[in-house]
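Please see the structure below; I have some questions.
Here the complex is missing one protein chain, while the rest keep their positions.
Going in written order, the chains are labelled A and B, and every chain counts its residues from 1.
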Amino acid sequence: MNLNRRHFLVMLPAAAIAWKYVLAGTPEASPNYTEAEHWWSMLIDIPKCIGCGNCVRACAAENDVPEGHFRTWVERYHVTDADMVNPEVISPDGGKEGFPSVGEDAGKYFFVPKMCNHCADSPCTQVCPVGATFITPDGVVLVDQTYCLGCAYCVQACPYGCRYIHPEKKVADKCTLCYHRISKGLTTACVENCPTGARQLCDLKNPNDPIHAFLKTHHVQVLKPQMATGAKVFYNELDGSVR
Amino acid sequence: MNLFKDAGHLLRFAFLFVVAFAVFLVVRHFVVPKSFGQYGHYRGAAIAEIAARPVHFAGHETCETCHADVLDMKKTGKHANVNCEACHGPLANHANDPSITPPKLDTATLCIRCHAASAAKPKGFPQVDADQHSGGLACETCHKPHNPALVAEGAK
Partner (left out) sequence: MNGVQGFMYPNEVGLIWSVLIVLYPYITGLVAGAFILASLVRVFNVKAVAPTYRLALLTALSFLIVAPLPLQLHLGHPERSPEMYFTPHSTSAMAMFGFVYLWYLMAVLVFEIWLDYRQDIVLFSRSTTGLKRLLYKVMTLGSDNISPRSLAIDHKVGWIVTIIGIPSAFILHGYVGFIFGSIKANPWWNSPLMPVVFIFSAMVSGIAAVMLLYMATTKYRKLPIDMACVDTIAMYLFYIFIIDFSLEMLDLIHRIYEADESFRSLDFMVHTKLYFSHLVLQLLVGTLTPIILLGITQVTKLPAIIRQRMYIVAGCLVQIGIFCMRWNVVIGGQLFSKSFLGYTTYKMALATREGLLAAVILSILPFVILFVLLKLLPPWPDKQPGHIEADSKQIAIEA
């Protein structure tokens, strides 16, 4: 092992700070994190996604996601020429093991990773009868699994299909934007493991975050904008055929 | 008063409601979690509980503190932005205790997952037909995963 001394001294402080919180793993050990300073969102760059499924596997490993349920998944669209209304969409096991190869044809293919959109006006938090799901002051929609009744009303209310009932815990479950990581200065498991940078974690409240420049210079959409959910996952170059 | 006498049973019924309501208020005081309503209509303590969940991926910055040599090799190549655990899997336990050996990787399945040719993938992305490309040779015969650029013959 050949340690470059200068490099080590440069990398060490940043990594050390992050790692300290990871090791400590206790709520009090993130004193540097002030919720009010952040407003989390995500950027998904469609042209970069290769459908490798790394994000799905990483999320499952990081968050112990039960088999057959998905906190994030990837869909593959096949749009033939003029018919944008009837795309062929597949998501074999959520894209966990990637997708089967296809040959060239007259249509176009692309991949769409999906996850909880951490909506600013989320219909799921609106319908929860007891206040077990909520949006944090820093913009992450979470489920309090010790309070949830498992009525599944929130699962019905989500237009994006990102929620499910955990088969063992019998409560609602979904993407937490890896809150246990982002509150410690790490990035989400899916972003960490995406090999092409198709997924990026963004902090809308941080003026230096590249998302601001990106939004100004690219064509960006959210899923189902007509639902007016205030979705915060932004898609670059999202095709009109995407459901 | 006679009216009271003839309507007394109604008061008894109403009394049941009053008692039930009082019991409800008392029970509620003890049962509702203390942090409920702290930030909104939810248990404020839930945020910290969720933030305290265990981490499985260490994050590339942590890997690089010890493996700076690998970083040097990586940063000039095409895999510069492919983070360590994207191939090596979750290694927070190894970063915490380096005596825990990371599992050996099977490059045959690993490389193919991203680089198998498919018309579905973006055109500019490097992809090969696994059968035709290497005639059965393992990927790392010609490509070092940390810097996959082809090395000239004899220079290896």
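Here is the rule we go by: contacts are C-beta pairs under 8 Å (C-beta built on N, C-alpha and C of every residue); 3 or more make two chains touch, one makes a residue touch a chain.
Quantities reported herein were computed from a predicted structural model and do not represent experimental measurements.
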Q: Using the touch definition up top, pick the residue from A:147, A:179 or A:234 that touches the left-out chain.
A: A:147
Q: Can you work out which residue in A:107, A:159 or A:230 touches the chain that's missing from view?
A: A:159
Q: Have a look at A:47, A:107, A:123 or A:230 and name the one touching the chain we're not showing.
A: A:123
Q) Since one chain has been left out of the picture, which residues of subunit B touch it in the full complex? A) 2, 5-10, 12-13, 16-17, 24, 27-28, 31-32, 36, 41
Q: Could I get the residues of subunit A that touch the absent chain, sorted low to high?
A: 69-70, 73, 75, 86-91, 93-94, 114, 123, 126-132, 147-153, 155-165, 169-171, 227, 243
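Here is the rule we go by: only the chains that are shown with their structure count from here on.
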Q. Which of the residues in subunit A come into contact with subunit B in the complex?
A. 1-4, 7-8, 11-12, 14-16, 18-19, 22-23, 25-27, 30, 35, 47-54, 58, 61-63, 76, 78, 97-105, 109-111, 131-137, 142, 144, 146-147, 176, 179-181, 183-184, 186-187, 189, 192-197
Q. Can you list the subunit B residues touching subunit A in their complex?
A. 33, 36, 39-43, 46-62, 64-69, 71-72, 79, 81-83, 85-86, 89-90, 92, 95-96, 113-114, 116-122, 125
